[in-house]
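A single protein chain has been omitted from the complex, and every remaining protein chain is retained in its original position.
In order of appearance the chains are A and B, and numbering begins at 1 in each one.
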Amino acid sequence: MSTRYFGQRVERNIDPKLLRGEGAYVDDIPLTNALHAAFLRSPVARGKIKRIDVSAARAYPGVAAVYTYADIGPLDRPMPLLIPHPSMKNPKTQRPLARGEVFYVGQTIAMVVAVDRYVAEDAAALIELEIEPFAVEMDMEKAIADDAPLVHADVANNVAAAFVQTSGDPDGAFARAEHVTRITVQVDRSTAAPMECRAVAARWDEISGELTVWDGTQAPISVRGGLASIFELDEDKVRVIAPDVGGGFGQKVLLFYPDELLVPMAAMQLGRPVKYIEDRRENFLGSSQERTQIHTIELAAMKTGEVIGLRDSFLHDTGAFIPYGIAVAQVASTSIAGPYRIPNIWVEFKAVYTPTVQVTPYRGCGRPQACFALERAMDQLAEELGIDRFEIRRRNFIGEKEFPYERAGLLFADGLKVTLDSGQYAKALSLAAAQLDMADFAGEQEKLRADGKYLGLGLACYVEGTGLGPYEGGHIRVHPITGKVYVNTGLSTQGQGHDTVFAQIVADQLGVSPQDVIVVEGDTKAFDWGVATFASRAAVVSGNAIHKTAVTVRGKILQAAANMLEADIDDIELRDSAAWVKGSNRHASLAAIATASNPLRYAFNEAAQAATQFAPASKHDGPPLAEGQAPGIEATDYYSPSQSTWAYGVHAAIVEVDPALCTVKIRKYVCIHDCGNMINPTIVEGQVMGGIAQGIGGALYERLDYMPDGTLSNASLMDFLVPYATEIPPVSVLHLETPSPLNPLGVKGVGEAGCIAVGAVVASGVEDALRPLGDIKLRHVPLTPRMLSDALESVGI
Amino acid sequence: MKPPLFDYKAPTTIAEAVAMLAADPDAAVLAGGQSLLPAMNFRVANPSALVDIQHVQGLNGISIDKGEIAVKAMVRHRELELDVAVQRANPLIAETLQHVAHVPIRNRGTVVGSLCHADPSAEMPLLFVLLGGTLAACGPAGTRTIAAEDFFTAFLTTARAHDEIVTEARLPVLPEGAGWAFDEVTRRHGDYALVGVGCVVALAADGTVETIRLAACGIADRPVRLKASEAALQGTQLAAADLDKAVALSASAVTTPDDMNTSAAFRRRALGALIRRLVAKAAARAKPKEQP
Partner (left out) sequence: MRGKIKPALPERSEDPRVTVSLTVNGEPVARTVSVRMLLSDFLRHELGLTGTHVGCEHGVCGCCTVHIDGKAARSCLTLAVQASGSEVRTIESVAAGDGALHPVQQAFKECHALQCGYCTSGMVMNVLSRFEEPGALDLSDDGIRDMLSGNLCRCTGYSNIVTAVRRAAELLGRTE
């Protein structure tokens, strides 16, 4: 066999193009004569639209059309509820354009389509709008009270969903516990803030009846299916292309955003291409957000520190609508026991409507919140029992021999029972401790204290259910002219390097270089069976689908080569883009094999001519193409996981706190993680590091600040603090590779890993640092200067 | 986020520019644009006309003369920051400029523009007040000098009349032997200051404070000279009790209201800490006067 690429740090195929500025993001795609859309968005969180007059906007020079709910025909209806679940009574989704009432600041009320975005914004500002505001309650805990103003008049107590899950016998556990720890924690709202905002462009070809939509989406196939259904077009008349996409992090999964329906509608009606390029302010005001949860968590323990039971009750802020169902809360609830045995669990949540932007998954999807609750509670338990924080975790880890470890009664986002399949949790913790190198810690602490600075150690562990189904596909074809290998799958990439990672898998099977494997995804015309890129599943699901397909293709090549070279199939090896008879120089190029496998080809090129010099690719009596045989070297296959495969990790950090200035600096950050076999360690590290940076954002910087009246006070990158390089410390990332027993490649997902534990680590570290100053508890992230100042004041500093 | 429409004007003389401003009360001066353009892209600024002064003659250049550093209106932040003569004449200027946003912003934004924009959390207005500089403002009636202490009148408001162009800012060179220091607390590198403090101090031969100037930004609706704190340190040896008193007196200068992320209590805490640290740092840099 040729060089093995799986596991290698292969440089990415796509990079030269992107580095030269030749990437094609939606707004880069030249569409002749395109019109541009802008939206009028609600300035009020909750209210009744008394009057809307678009006449001035319609008359503004350069305006092609202005739409309100009254102008969009059958589109004027609530958008799809993507993931139904029995816990939701009367779930609400928004209309593409508000009708009658508005439910959050930023909600789309009217769409202006004009010759350019400048003019469209001018016209939108001319729309006369009168809204009678209603009272709002922004505080979740107050919003569920009986007298709170309702977001939806027919949803009592603003509770969109209520769900309880039980595993084992939590009541029994709490009854016999020797110690119970109870804390309340809060994680505040954030947003994915990808560098490229969302974008949709549509072109309607009225001759062929085909609608083409370019959408910076993570879910092109799902968008295509939805558009075909909603516009009542045949699926094969709708093509959705996710071109180069500038980051997604979950925000670009949701279908539908209003523009994803309205832009194609306008293109079809106006007969010209229409583009909507969301600007940053709109990304803050209209694109999904996530994170707000308040957990009250109890650990029932023995004096040894063994946690025998857990109760968690949490409020999950779902925003004004719940199109994505309870996914985020569900993932949080099923991750609540982390890597620990804790055989008895009671977890309950209420998803609460608030008059804010809707909540759909953002990288982590509820796991950061669950980890924050659990790990803060474990720290508290350790303190109350007088047990070292590392030791108490060691005592509770699921042991290597205990896998697969089931949590009966907890159903993961795929509807299947939570079953942790593999891991070396204790080893990860030991590695973290060793990497921290704490020999001199006490000395360092003393030195810095003289300068008024305080050093602390933070620690947190996490688990991550990854690679959920239902399925993905792979299609591979060897090109008869070039001998290059073309691969398709039903995903799209937003920077994860699919073009290289999938190429590595194929290269290993077919004996080619990854640079000769061309991965084309994100285009429903190229391949249209599949779901989307989200939930850390691409490597597991598409990776294995492509692997299975490649194995089949390998078999076809070997058989054809054996025939052509008149050798035994076991004597054929594949390397350097050719098939070789072992121990000899006799070979046939992949191009020749692919050509010869299509018996109708004329000898119009070298590969075809070469093919005529070999025996026929298909050796048998009868027709050139035997019954059941397909021409060419091509295959399609699918992978459908039986359940999720669970990755995990341990994070630790040394933080420096300056109580006088209320600043926190991370001096050292250590990450031990395990995502099973790694296809490309460099890409894995990139994913982990990116997640850690977002985690640091969530721990110290990023919070969407909604005012009491529902306006978002920091809808800009000036005031919503995405970290720069100066805010991120150097990080040590170490890999453990415990292969997943659940799929042929032994891989687990890693896309979300980095961000899960960071909030807990930082809070843990700052609390540890400030211990000499008093009993300060930090249970709320992100930590702001005000929180630290208040905490210090509470202990008289 | 595209800007609204405006009339674009590109005068080539000061007189032309002034006349354009006088003719249109809603016109705005465009220099570097690093504050104005974001506001226009957000459509919170809606000037009827932009008077682009980048081609106006006589608005370029830095000169040092008679103890003053003269910075013409179109001098970019980065130009002033990298000017070697200025670094020698008053090192506090470059030290402060490094905290202004990021290099690409400093490559375009102008010093005078920052002063005229008058953001209470910005570093250059603080520096101006700290050093006690002056501005030359040219209007239809002629040119007048405005002192730093008279320039900032309210939140984002200055004494510049609508029809005046500030043609240059003048910053004093650092007094002989004086020590200097500047620092700020921000959430991220390059952000506007949550609290910023600057200090210039001259010491007598025995280490007593001969003169001290202390100013802060981010604590009120404009940069503030901390005169009470200065008075408490004047003539002292900067003992702990003196610093405690100076810090206590600075608390009432904090008038910025609480918001979701910061509080007046936090600002007072940080202000006090910065005063202590920067007075010490400035004093350490000072060269006490020799005995006669």
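Assorted remarks:
The rule is short, and it goes like this: a residue touches a chain if its C-beta (ideal position, glycine included) is under 8 Å from a C-beta of that chain, and two chains touch if they have at least 3 such contacts.
What you see is a predicted model; the values in this text were computed from it and never measured.
Remark: the omitted chain is touched by one listed residue; of A:A145, A:A175 or A:M195 this is A:M195. Here the missing chain is touched by one residue of A:L717, A:L734 or A:L773, and it is A:L717. Of the options A:D76, A:D139 or A:D279, the residue whose C-beta touches the omitted chain is A:D279.
When the missing chain is restored to the complex, the residue among A:Q515, A:S642, A:T726 or A:S794 that touches it is A:T726.
Within subunit B, the residues in touch with the undisplayed chain are 1-8, 10, 30, 33-34, 37-38, 41-42, 50, 52, 54, 78, 101-105, 107-108, 188-190.
Within subunit A, the residues in touch with the undisplayed chain are 11-12, 14-16, 18-25, 27-28, 30, 33, 35, 61-64, 114-116, 118-119, 192-197, 206, 244-247, 249, 268-272, 279-280, 494-497, 682-683, 685-686, 689-694, 716-718, 722, 724-726, 728, 730-731, 754.
What we mean here is this: only the chains that are shown with their structure count from here on.
Averaged C-alpha coordinates give centres for subunit A and subunit B that are 44 Å from one another. The touching residues of subunit A, when paired with subunit B in their complex, are 117-118, 121-122, 125, 279-281, 452, 660-663, 701, 703, 705, 713, 716, 718, 721, 723-724, 726-727, 784-786, 788-790, 792-793. By the touch rule above, subunit B contacts subunit A in their complex via residues 1-5, 38, 42-43, 185, 187-191, 194, 258-263, 265-266, 269-270, 272-274.
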